[in-house]
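Every protein chain except one is present and positioned as in the full complex.
Each chain gets a letter, A, B and C, in the order it is written, and its residues are counted from 1.
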């Protein structure tokens, strides 16, 4: 594909998108740019054609099975997008009068309430703009809590070694030292190690449950006790909530803070990287520290309700705002629509079928001879394979399998994460995929292993049929990309 | 691609799209169906994925150069679609109160007025739902006119041999006999033949100008005189208006009726077959016969305006309604938006650049050695090639060129129409395509001719790279399709 | 320049290649006296301005709660329908003349044909007509063609939509077809089978059976079909596709089934949109296939035996047969049928039946509520499906206007086309109407009827 810049020609102006030209006489030259910005000059048709064709060079949930572990790439009902895109929602300025915001604020308040119920927490703030920002909010609140009590030496965050990278990164950004807790052979946290680590320096523990190993942490109540007894608080990374929502609640497991990954559990499309939303829920101890704005409700004399945004004035101990305005409101609206369509029964049905699909896929792959990382355990909504056997015996790695799966019209599972299982493949089918699709995936895996035995070169050089069969590019050189960063288009350069 | 029926499984219900189930106790069994309708039972994700992937197996203006002669496949500004899809427009019932329709009716009235000005006609009815229905309206009005005058013997319609197939079909459906008028060597109508044919039986003449040969009928004024002198009326098939709108007007050329192909000239996307709209304009003589409803305007005492639909009660001589309601209103709204964005200057600019593109492409192909059908003529918005030389010398036909062009990412021009030029290829680039795209097309044509010389089999068996490179289907067998019609999916049959 | 990509350098280079001095010279074959002066059109607006204008127009008057049917029905359209149907690749393609580059559209049409054939119980269906009314006209022409030499009389009950009957008149009048209007029974509101005896042996080519009919009433389709069969006449079923989720399809009527089924496709995914675009559907039994007008998609193979889809049986069409074509239809309602195929796939058999049942139940509930209002009565006794004819105690025009001003589009004024049905309205409540909506209608109507000047 040529870039949009290659199609640019001086003198093309889409007058339909531009107000009348007018000379600027009111500003001194020092403020003005010397030459026009180097944007492409292309017609509307060229733009439409270029980006439409680019879109076709993507795998997506709308076009492909996308079993990317830890990412919950399920079907995102189109209506969520459609309704969040109503012009009444889209046209409102964030600082417009509260009155004009009653529809949005009521909706956000309802979402807050639903998230409280789902998590079993006492209060929720919707403001964090992604999971990682939700983590930040949670850890910052934990820090604020300790500091507010004058407990200054709690500078360590305990994090299992299987944790997602955002957990240690967040802890570090919040000024804490990360202490890794090992996992035992069954995929549970090593309790002895946890006991040894917990103490007066413990600010808290960050945990995903089910963990990123695709199993439910069975000793969660003991862990909570250990950490709480040591004076620490518990943070729940809610990225995996799809597996358990409606069946267990972080609050009931003893957590003090939790973030939701709205763009995983509550069917906001991921947009090729975002936006998401990472609302954060807290128990009693952390409630005063919630990030602002929180949506408040007031009962009116006439029996009606009035919704408003509570800022730091109303919540003086808040860790503060994390976004210029109210966060990714549009994403939250999508989640609201989804939850209203699903209801409580639908929510636990989601966990049921996400779990059924994962366990079925695991059972079939195990039966086909693949190495399941924790064969004696139930899968949750996802499960781990290890391709170590295939790597050793056929010289075909998890990466090679991943790339070759693309040729079979399956997006690749997450690979090499969590790192503690060698040649790992984390597979999450989600509840919206049919049995037929799972069976197709199993057949593809079996076929690739056969290829690995008979024609390993073909697997090692995959993909061959994407993005454009026979036209490539084929497998891209990541090392070259990092060694010689080529990050923007420049005239007369083709790498 | 498997069909949606192959994905069907008994017991799948998208409950989100269905009201609660309820038993019907109020109707006798004789009225009820014995078994559920054989519709597919598939999940919403399956539906989205299936149809999204199907869409990717299409060429379209949004993705490809589409030089389909006589079809004016130009860029259809997205905003026309977006604005016609505003819920205020979409949600209104056709029989809702006139008051609720003021916004739509005002818009349609404006469109009527604009079309009058563009065509130079006296009155316009927007109701016909495509070009062919516009033709029907026009011819039916011509018949009604003669009959109203007691002129019963006018049963012949004169139609040049190059005419689009809808013209003779329409005449026949209106109960007229078609009399073909030959074309001379320069692409103009043979005036002597016309003179010989015109007479007391002549109901009228149907003409496209510019003609489907891609040239402007220069003797149009003489032709109008001949037909009018013989007592016939002139019908203008407006499918080619993109070439001349803003420069000449059918009314000024002497036509009594004209239809517009809104889905060609006024940028309504063609939707893979429709809908279009074929408003019809008329001169004084035909005005009483216009199809209903026509949008009327009344001035109010308060200085405001009131818009309403005139039906047969107000227009008693009308040929009647042609649609249950007001025709393809949504299509008309798109045309309105387009015209309001373009204005008069923009409209003649369209003719200018459609003509520039066609003449440039013709000049380049002629320079490259291709046979232009009327080399001494100006191209209008389209032009004709003859591939007879290539067919004779390389055994590669216009059809083969057409199929092979697909492999070069160009949709094929219209072929074998008009039939009077052997191995014809009617090429219409439209004004929205860039010079670069036209140059690409020329290079593709040259490359294919080279292939035709060196490797004719490759051209004869094309396409090879669509819809899915290497996966086909390749060139489809049309004869087989007609011989053994396989028109609906049936369980357990794969042809 | 809006929508035109040419740069000054392009224009110069292109004119040079052509050998023309300027753009004007490209039009030098047009007789000078024909050149028109600049047109007087409203001044050009940019996209921002036209967006504002059209938003104002769209929002200028509220549409109100809709209780009108009469041939167009408000149904819920799943959001996914138009999100997918309006994708550029579907929306901006032409009629799929080059099959290999149009497999997307062609396969959807094949699936659409299958769904419509299945719904109606026919052997085949075409890829659409303009709308329900023109589909009925084409069905009539088709039946008469098929009946060739045995008479050109079409028997059409006056319980068929009055506007459809007018369109049939407009579109068939030049073809020497005798359209005979068959009165409905004024008590039942439908055709009385015994009334048919009058037409026995009269060489009727075809009988139209509307199901439900314009008044929402179910005709005795089995008996009517059997009568036609005995007469050697073809049967044209004019049906509502949502109702077919529950009702017996034309293919199952009587002992043999109908021959042709047609109707308005709007209930399958097309917004009301002040009247269009909608689409007509048309299907038939195998024997009539080559008489059916319109585009048809078939499945075939390539040289390697791979299946694919293609426009077929084109010998019936105007671009081959020209003046001997089955119809002049060329452009049809393509994208609407793509939407319909998606809509039907999302609903499935169960969903469609539930929607139909909800419409039926809501209309019965509405009927009950409105009949509680003093002076409101039912006009007919026949069994209703999802539309009801009621008589008001006051003239219907002012009442309906008043209701509209209060936010309720209350129904269709029957007097418009049935002068005898004075004070009659035709009203319906689809699945989109809630109990609260129905209550609101009833209370508003009560109020309007009690106001002096209404």
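The working rule: a contact is a pair of C-beta atoms (placed from the backbone, for glycine too) under 8 Å apart; a residue touches a chain by one contact, two chains touch by 3 or more.
All values reported here derive from a predicted model rather than from experimental measurement.
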- Task: Specify the residue from the set A:32, A:185 or A:299 that touches the hidden chain.
- Result: A:32
- Given A:112, A:133 or A:183, the residue that touches the chain left out of view is A:133
- Given A:145, A:216, A:260 or A:370, the residue that touches the chain left out of view is A:216
- For chain B, enumerate the residues touching the unshown chain of the complex. 9-19, 42-46, 48, 52, 77-79, 81-83, 87
- Task: List the residues of chain C that touch the chain left out of this view.
- Result: 47-48, 51-52, 76, 78-79, 83-84, 87-88, 431-432
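We adopt the following convention: only the chains that are shown with their structure count from here on.
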- Query: Looking at A-C and B-C, which pair shares more C-beta contacts?
  - Reply: B-C
- Item | Where chain A and chain B are represented by their mean Cα positions, the distance between them in whole Å | 47
- Here the gap between chain A and chain C, centre to centre from mean Cα coordinates and rounded to Å, is 45
- Query: For chain B and chain C, what's the span in angstrom between their mean Cα positions?
  - Reply: 20
- Note on the structure: Multi-chain contacts in chain B, i.e. residues touching at least two other chains, fall at 16, 44, 48, 52, 56, 61-64, 75, 77, 79, 341, 432-434
- Where chain C touches two or more other chains at once, the residues are 1-5, 10, 46-47, 55, 78, 80, 88-89
